[in-house]
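All protein chains but one are shown in place.
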Amino acid sequence: MSATDLLNLLIAALLLAGVYAVMSVGMTIIYGVMKIVNLAHAGFLMLGAYFVYELYTHLRIDPLLGVFLGFPVFFFIGMAVHRILVRRIPISDQPTLTSLLLLFGLWLVLQNLGYLVWGNSDRAILTRRTLDVLQIGPIGLPTVRLVVFAVALAALAGLEFVLHKTWFGRAVRALMQNNDAGRIVGVNVDRTARVAFGVGIAFAGAAGGLLAMLYSFSPDFGGAFLLRAFVIIVLGGLESFAGVAIGSLILALVETFAILALPANYQPAIAFSLLVVALVVLPGGVAGLWNRRRRLA
Amino acid sequence: MANCAKSNLKKWHSLSASPFFLLILTLVLPGCGKGNKASENEIVVGVVLPITGREAKPGQFQREGIELAIHQINQDGGIFIHELDKKLPVKEVFYDDGSDQAKSAGLVERAMTSDKVVAVLGGYSTALGEAESVMPDRYQTPWITTGAAASTIFSRGYQYIFGTLSPTDLLGYTTAEFLGSLVDQGKLKKGLKLALALENTDHGVDYGKGIDKWIEQHPGYFAVGFSEKFDLGSTDFSGLLQKVKNARADIFLADAHLQDYITMQRQYVQTAMYHQMISYGARGPESDARKALGDATNYIFAGIWWSVKLPYPQVKKFAADYQAFVGRPPDSWYPATAYDAMRALATAIEQAGSLNKTAIRDHLRTVELKDSLLPGQVLRFGPNGQIHTPFVIVQNKPEDKVDIIYPPDAATGEAIAPKPR
Partner (left out) sequence: MKFVRNSGVFGFALLVAILVALPWFGPSPNAVRLLFVTFVWVTVSIAWNILGGFGGQVSFGFAVFYGLGAYAAALAVNSGLPTVPALLLAAGVALVASLVIGLPTFRLRGPYFAIATIGVSEAVRVVMTNVSLTGGASGYRILETGPFRQLDHFYISLALAVLAVAASVQVRRSRFGLALIAIREDEDAASDLGVNPFRAKLLAHALAAALTGAAGGVYAQYAGFIHPQGVFAFSIGVAILLMPIIGGVGTIWGPVIGGVVYGLIHDELVASFPQLHLLIYGSLLILIVLFEPAGLVGLLDRSFGILVGSRRIRAANPQT
């Protein structure tokens, strides 16, 4: 394999990491603030995909624009879901099974709604940009994946900014550390949680729209991504959204390059095995390892 | 989720639970017990197909094919039963198995035992077909699969199973045979290297076997330089495609479901790879693929069980009837194998002259449909129950055109080989 091929593969892995990052951000937010494992994330990825698809098919709205339009729409949907369902279960500093099961139930419902509304066929979005490749010398960069990567970077950077430079962000960080302590120092836990949940779902919907630009989808879309999101969250740890970036990078690199050594039919097992290994060996994620080293040094 | 208060409730559970079961049983069992009596006024045919879940779209099309056939039979008054000296209409009992193997087998069992069907049509995709194929011999009810092609189903010595789908390894064989014919015509050079990417299912495995068989029987034509299986529903094929690239093959043959076909071909185009011929097995001309890939589908060829473009008059009539019945043209081959399965069943019932299932089975073994839609125009079940009709190779041409390019007597256009860059 030539150096060019290697480089192209590396780029491919990087772009894939962008896809994975954008897809996990929503789940990370919700998990970080409320310690809720949002299994319905997959359902919202799916809805986000169909949202962009419908806008494109009926109103000729460019998918990227559709993604940005989807963000506020899903924000309000997320807040509504929180108000109707999530608010009723007690949240704590430890992830609870109740929330896990509640959102799992929601995912089942969303899947079925998808079936009822859109049927079961695979849909895909094809624009002039879908197959375009930006050629920089010997390196080929598929345009859509570049776009997704750029959005991922922007999203992560934006979130970092909000987290560290705004009052809301501080409230969120306080809640991420300890709910009760946050309440004591004056954080409006319910409102912050609701907004955070809304933001998480907004990112899920937006990510779904971005994924729709790359892949074909049907109502059970999202399941495979859900598991990868777990891997990323666990690998990256939750200290900051840099963790999402790290986790996505590790997963994408391992998946892409392991294929060179392993037969391709074992590829799915990589993500799952990584998940189990990460959970057992690295409970704080890679970021946690890093922090531990810093603290000891 | 539980709390201490429940310990007080524990003793009530035993009391409330048992009557609850008895209640359920008394409600449910009488309902299941009686079943449906075999009617003397209609011929009940069971249809078990997925219309939800992974295989929903093909399942739906197959259902439409069967229902069109039943509709036409009933418009004619039904099937004449010699023993009863009258025509009986066909009644369809339809079950959706949700693309789930266990449900599928259970529903076939239910149809055969509770609904007293004379036969069951169904089993789209091999896994469902395999699961269902256990039931026909158990309940001595004929079963025709309209969508399962694996020859393994038919190699177990079952006596009540039939299939209107030619075996998948014949698909692979025909693909290689077609490529061989291109070499003979001078369009391709001899000794080219093949790269195979097969989905990790029986379909992919059989396809690969068929190709290997032809290559073995015709030395010197091709060599397989790379062959690997991949799992369904992947998010990224960069690594696999890199391996294909490394293999420096001349021809790329993949076997994939629609979802992976779309993902893989998109990435194939984006990495600017080139091969003289590309195929995705039985995938190629589907409208969903066109919608998702646009020009990237051009010049891809596929081996399919049937094409609406076949130049037979009965195919034209079927296409028109189907359009009138369903409101859109037939997509891919799905409705055709189902339509002919129902017609073969109807013919066999008529020839049997009674609703006796074993008699019907016997006549399915000898039935011959001389105006079959399928390539070759004759439908006859082989000794193991599976038909062996030839495949057609189609190629996507620019501007949404599709041509049949092989076999020569069914061709509607020239094969473009090698693919233009």
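Chains: A and B, in written order; residue numbering restarts at 1 for each.
The rule is simple: a contact is a pair of C-beta atoms (placed from the backbone, for glycine too) under 8 Å apart; a residue touches a chain by one contact, two chains touch by 3 or more.
Owing to the predicted nature of the structure, the values given are computational and were not obtained by experimental measurement.
Within the set B:R156, B:K316 or B:H388, the residue that contacts the chain not displayed is B:R156. Checked against the full complex, the candidates B:F80, B:Y139, B:Y312 or B:F325 give a single residue touching the omitted chain, namely B:Y139. Within the complete assembly, A:A269 is the residue of A:L7, A:A157, A:V185 or A:A269 that touches the hidden chain. Among B:E92, B:E130 or B:E286, the one in contact with the hidden chain is B:E130.
What chain B contributes to its contact with the hidden chain is residues 1-2, 5-6, 8-22, 24-25, 28-29, 32-35, 51-52, 95-98, 100-103, 105-107, 109-110, 113-114, 126-127, 130-131, 133-134, 138-139, 150, 152, 156, 200-202, 204-205, 229, 231.
Against the chain not shown here, chain A presents residues 37, 85, 88-89, 94-98, 100-102, 104-113, 115-116, 223, 227, 230-231, 234, 263, 265-266, 268-269, 272-273, 275-276, 279-280, 283.
Going forward, only the chains that are shown with their structure count from here on.
Chain A and chain B, compared by their mean Cα positions, are separated by 36 Å. Every residue of chain B that touches chain A in the complex is listed here, in rising order: 1, 51-54, 56-57, 197, 200, 228-231, 233-236, 238-240, 242-243, 245-246, 258-259, 262-263, 266-267, 269-272, 288, 291-296. By the touch criterion given at the top, residues 1, 5, 8-9, 12-13, 16, 19, 97-98, 115, 119-126, 130-131, 133, 140, 142, 145, 214-216, 218, 220, 224-225, 228, 255-260, 263-268 of chain A touch chain B in their complex.
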